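With one protein chain removed, the remaining protein chains of the complex are shown where they sit.
What follows is chain A.
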Amino acid sequence: METNNVNGQDQVQDTTKSPSGASIFWREITRDKMALISLIFLVLITAFVYGISLFLNKEEIVRVDLFSIHQAPSEEFWLGTDYGGRDVFGQLIIGTRNSLSIGILVTLMTGIIGIVYGLVSGYFGGQVDNMMMRILDFFLILPFLMVVIAFVAIVPTYSVWTFSLIMTAFLWMGIARLIRSKVLQEKELDYAQASKTLGSSNFKIMFLQVLPNVTSLIVVTMTLNLAANIGLESGLSFLGFGFPESTPSLGTLLSYATNPQTLEYRWWIWVPAAVLILLLMLAVRNVGEALKRAADARQRRG
């Protein structure tokens, strides 16, 4: 599937084996400075927030302190305090971790459900496909935001897990459709037909033969979904349907800016979170774009 580089040296060294996916990706990313910086940034920030938060005392950070309300950034509070006297820097670290966790969890879970659903639907086709797609259509027409808000209101305990599950329940359809359409093409190809003729089980063809051939599509879609999912959590929290303030997230920090006084006079509470959301989403997107190019020979730069 990959075109070999016409560079003379490459031809001499290795004319039969096509370069691996990882090396194509690596080459693609080094050619795009923006993507490279984004990747480094992502790795650093992820390592940082997950690392640091091991040493932070969450109880201490969300503890209301009446005597240090609305402190401006200082040596004691690097990013000042909010209206409950809580350290914004600590909340930012834990908030970023929570938001990232949700983004990753939702992406993984929607990915798994979507892939399996799409594979089964596309591979079997016919009536099975028809029925499964109608069920999917049903989920698609649900007013996503309303239903999520209703669910958020009725779950008894609200944690990163329940939140992720609720989101997953309404976000797996896109990837399922994508995989299905790809599998519909893929199963008509000779290798799949041959395998079938040789008596391979459906399971084996689906998961061991067709699936690896749609991997690049999956990786790209999931990376781009990740960016969207981080934003989704922030958006819901901003609207007031996200986490309680005792579970900081980027969205709750941002939602403090709904107060005109905070927006105007106390930038340190919401600007860092806003900038971080922006950078995270941009960085994930940049990496995703590089991946996309790596997966599609026509768009490749190198």
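FYI, a residue touches a chain if its C-beta (ideal position, glycine included) is under 8 Å from a C-beta of that chain, and two chains touch if they have at least 3 such contacts; residues count from 1.
In this section, contacts and distances are computed from a predicted model.
Taking the options "Outer membrane receptor for ferrienterochelin and colicins", "Oligopeptide ABC transporter substrate-binding protein", "Sarcosine oxidase subunit delta" or "Alpha-L-glutamate ligase-like protein" in turn, only "Oligopeptide ABC transporter substrate-binding protein" matches the UniProt protein name of the chain that is not displayed.
From the set A:Gln71, A:Gln91, A:Thr110 or A:Thr221, the residue in touch with the chain omitted from the display is A:Gln71, counting the whole complex.
Listed residues A:Ile166, A:Leu254 or A:Leu291: the one in touch with the omitted chain is A:Leu254.
If you put the hidden chain back, the residue from A:Ile45, A:Val116 or A:Leu263 that touches it is A:Leu263. Chain A residues in contact with the hidden partner, per the touch definition given at the top, are 32-34, 62-64, 66-67, 69-72, 83-86, 153, 156-158, 238-240, 244-246, 254-255, 257-261, 263-266, 270, 274, 277-278, 281-282, 286.
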